[in-house]
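Note that one protein chain of the assembly has been removed; the remaining protein chains are unaltered in position.
Every chain is named by a letter (A and B) in the order it is written, and numbering of its residues begins at 1.
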Amino acid sequence: MILEPFQYFSPLSLDEAFEILTEHHGEAKIIAGGQSLIPLMKMGVEMPCIVDIKKIHELKTIELSNDGSGKVSSVRVGALATYNEIERSVPVRRNIPLLAKTASGIGHPLVRNRGTIGGSLSHCDPAADLCATALALDAQICITGPGMKTRVLSARDFFKGPLETDLHNDEILTSVFFPVSNMKMGYDVQKLTLGHGDFPVFIVSVSLHYDGVKFTNAAIALGGVGETAVRASECESLMRGKESITGEDIREVSRLITDRYDPPVSAELSPDYTREMLSVYTGKALRNAVQMVTG
Amino acid sequence: MEAVMERQREKPHVSEPRIDARERAMGLAKYTADWQVKDMLYARIFTSTVPHGFVKGIDSSEAAKTPGFVDIVSCLDDSTVWQAGEREHERRVFADHVRFVGDCIGAVTATTRIAARKAASLVGVQYEELPASFTIESTLGNSQLKIWDNGNFLGPLKFEYGDSEEEFSKSQVVLERHYSTSRLHNVPLEPAISIAWWDGDNLTVVAATQSVHGCRNGIAKDLGLEPEKVRVIGYYKGGGFGNKINSMNYDLIAAICSRRTGKPVMVEYSREDEFINVHGRWSTDQDLRMAADRAGKINAVEVKAKCDIGAYTRHIKRGHFIEGPEHYYSTEAWNAEIYGVYTNTPATGHMRAPPGPQSAFSVESMVDELAHELGIDPVDMRLKNFIRNPPSGRFTSNGFEECIIKGAEEFGWKQRWKRPEKQRNKSGIATGVGVAIGSWHSGLGHGEAIVSVDSSGTLEVNTGVVDIGTGAKTTMALIASGEVGIPYADTRVIWGDTETSPYSVGESGSRTTGFTGTAVREASRQLKADLLLIGEKLHGISSSKLEIKEGNLIRSGNGSVLSSVRELMQASGNGRITKSVTTEPTLKEGEERFVFAAHFAEVAVDLETGEVKLTDYLAYHDSGEIVNRLTAESQVQGGIVMGIGMALTEKLLISKTDGSIENPSLLLYRIPNMTQIPKIKVFFTDTVDPYGPKSLGEIPIIPVTAAIGNAIFNATGVRLRNLPFSREELLGELKDRK
Partner (left out) sequence: MEAQTFELKFKLNGKEVNALVDTRETLLDVIRDTFGLTGAKKGCDEAACGACSVLFNGHAVCSCTMLAAEAHGGSIVTVEGLSVNGEPASLQKAFMESDALQCGFCTSGQIIAAASLLDNADRELDDNEIREGMSGNVCRCGAYNKILHAVSETSRKRKAK
């Protein structure tokens, strides 16, 4: 039950939204899917002014965008795309299947019909599924502010800390660009949860590109092991450029990951177990990803 | 193999959808929260923030400023005792001596839910704090502690027969083990709720109760009213599993707040309130010893248990916190010593077979350990030892052997069970199978029913059942329809209101079918006899040569239809024939009445993570004659699902620093969802009990945890002895053995 009264606005355009955000500067809070915000409001966090951006239609589209030569270079996912829409979107499934797979595993279906990519990234929970995958996929985040000033920054620069991003109070995350590769892809996402549909304790998102000879790209993103989701760059460099990734390589990477990263403390699991699981789940994700490419 | 069936059943199996399936599936069934009562106010409780202390003062000045505030009541001005809330001691509805974080101190009434909640959050309470304990050990080790003036524990409750010491000393194999189970919560999907209003001295309560009459009697007693002055209405309920028994404190709070304000009042618990303020299952710490000879005959069992029963515990029959397995096995000796230990934590009480699953877990795990030690197939171990008759006396019927043998057959036990070291282990996943058995009471007692037929030939069954999801209404209708011979489709039920329906024990203790159902059967028989006599007059054929089937009077033998029941009624000139019956069946000297079950589980264990997935489940039950296969199967599956939660995910986390519940939320207290539940096959024996259908509601949860634990052992060779099973512990053990 929400106890604190608040004003509610639902602008029909970005312009209108910025007007409201500017007028209620510092007090206004954007609501997208509401699947994190409403629980916070019920917990008693005061939010005197709620700005619902869901009537701004341009934030909903998922589309392919081409580079100059007409080749598909990225998929642009509008901030309001729900997890369910992402999971079912043909352009996403075809070009960035890791994103579809990640979206399909968030919480449960009722949450997936509501929660949005913009909301998840803006909320910036260190263990959120999409934060890790956005990092693994080198997502570019598009932000617009008053006067339609737009800036684009990498997911890495966007995430600042637990529940903290580079967004200003009066800015809106409008869309997320995922670069598309025409190489063979191997990917997986694995997470430790305490129950089906639970928020992850930690999450490992892996994306590999293979050009037929070698692994041109190897990305491992981890959620839940630090202040924000992170890329395990030092492990990636062990695999990038290799012609094959062996079981021994995977074990090595998994070991390195447990040495370097601290999984979170959970009331029900010991730090030792969680740490060990980080290596186990990394191993599982890598094995599955490599198998997709080579097997 | 001995003849296991007392008598072959004569009637075909019945499998009918619920009589109210339509209302439930269309969203038309009206639960307590769905009532819209004119001018209703909302009350919200406020509770203790300290684990133990005396309330010294209450400041309501801020609360009273909230727009919509109407009234506040607390332990300072109301000392009503909730007698059903604690058996051995006095528990007040509003505690002045608070015993856990969350103990109810008072309630605020307001015009809206939001206002009531807001105002309640603004009430300030001053306490004089007292020493507190949050664990069994600290309660027993702290002489300063006074949770209750006359001692901090109940017991020891002793139960014994035979000469244990003698049996232990002469047996060739003796095992000693420790097992533990966690504090749990019933989590009915409908949180606690009650609406009350007064009309002069007459009180009406719309209660989410498992028993309208129990609720009425409890409220009347606590408020000092004649039972006739209290009307309790309870139609649709969102489950209870033992925590909506009789009168609950929220019923009393609604009545108290309504009396003070002169308006109808709804008390509605949030999910968090439900976790904290309504009782759940107590935890157990059990030390077991078991003695057997080399051939696998179990000679003696010794159980020493301490149970964390929280700050209050609701009626538990003679303090039986561990109970049951003495009715699974015939042993020479049995010896149990049980303590219920109070702690400054939320209350405990009934939850589906209150002591049953905790007790079965330890004993059925240990029998498995013993079988392994002796190199005996776990099913054979049970067959060697299962109980045929109680130590002194005999069972009214006993299909235990059939459950074990047929269950094993249906499950394919012989093909699937291999010694643990020989189990399959495919790409990091180990699978294994387990068995466990159980038994449970099947009481008989006072039942009342009114069964009638009207001039249209419609059969009407009027009982005081509430149907919390057990299918009680359907069962009553089917019993009547089957006895009288009028189609189920032409049967109506009247239920759930103390004003219109005769007494029923309600849905707890698996008693409805045995108690109220017996009265329905008797009334139906009498009604049928009357109808046959009318037929005799009408057709000049002796009633002994007549039958009623499908709503028609027919001639025995050739089956020719003579007239419909409607025509009989019209011929009789009666608008309605009514039979009002009270039954008081009792067992004969030396008889005991029990139900039995054997369960079989298959698990897959991820050897890298220790994660356990249940992949197959089968249950074989003797509950006597099954009135309705379809709903009976659902009852069994439901109990098993709850048992799966108890085995794998459910646990109330109790704070070490203040005894509060750390996970009072469905996001953190994990009940199973559909992804965790395999196909559950259910079978029933055809056992016929001389006293009619036996009990069914509780037994299904009893063997589950041990069946799963035994399957985990079979898959991995690791024995887990603490519930819920921890994947971390499992993985740790797996590594230690490497």
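Throughout what follows, a residue touches a chain if its C-beta (ideal position, glycine included) is under 8 Å from a C-beta of that chain, and two chains touch if they have at least 3 such contacts.
None of these values were measured; they are calculated from a predicted model.
So one chain is hidden, and I want to know which residue out of B:V174, B:I677 or B:L734 touches that hidden chain in the complete assembly.
Counting the whole complex, the residue in contact with the absent chain is B:I677.
Which residue among B:D71, B:E190, B:D377 or B:D689 touches the omitted chain?
The missing chain is touched by B:E190.
Can you say which of B:I640, B:V688 or B:A711 touches the chain missing from this structure?
That would be B:I640, which touches the missing chain.
Spell out the interface residues on subunit B facing the chain that's missing from view.
17-18, 20-31, 33-34, 36, 114, 187-191, 236-239, 241, 270-271, 468-471, 630-631, 633-635, 637-642, 665-667, 671-675, 677, 679-680
To test your reading of the contact rule: which positions on subunit A touch the chain that is missing from view?
1-8, 10, 31, 34-35, 38-39, 42, 48, 50, 52, 54-55, 84, 88, 107-111, 113-114, 196-197
We adopt the following convention: only the chains that are shown with their structure count from here on.
With chain centres defined as C-alpha means, what is the inter-centre distance between subunit A and subunit B in Å?
From the centre of subunit A to the centre of subunit B is 44 Å.
In their shared complex, at which residues does subunit B touch subunit A?
Residues 113-114, 117-118, 121, 270, 608-609, 649, 653, 662-663, 667, 670, 673, 675-676, 728, 731-732 of subunit B touch subunit A in their complex.
Looking at the complex, which residues from subunit A come into contact with subunit B?
1-3, 108, 194-198, 267-270, 273, 276-277, 280-281, 283-284
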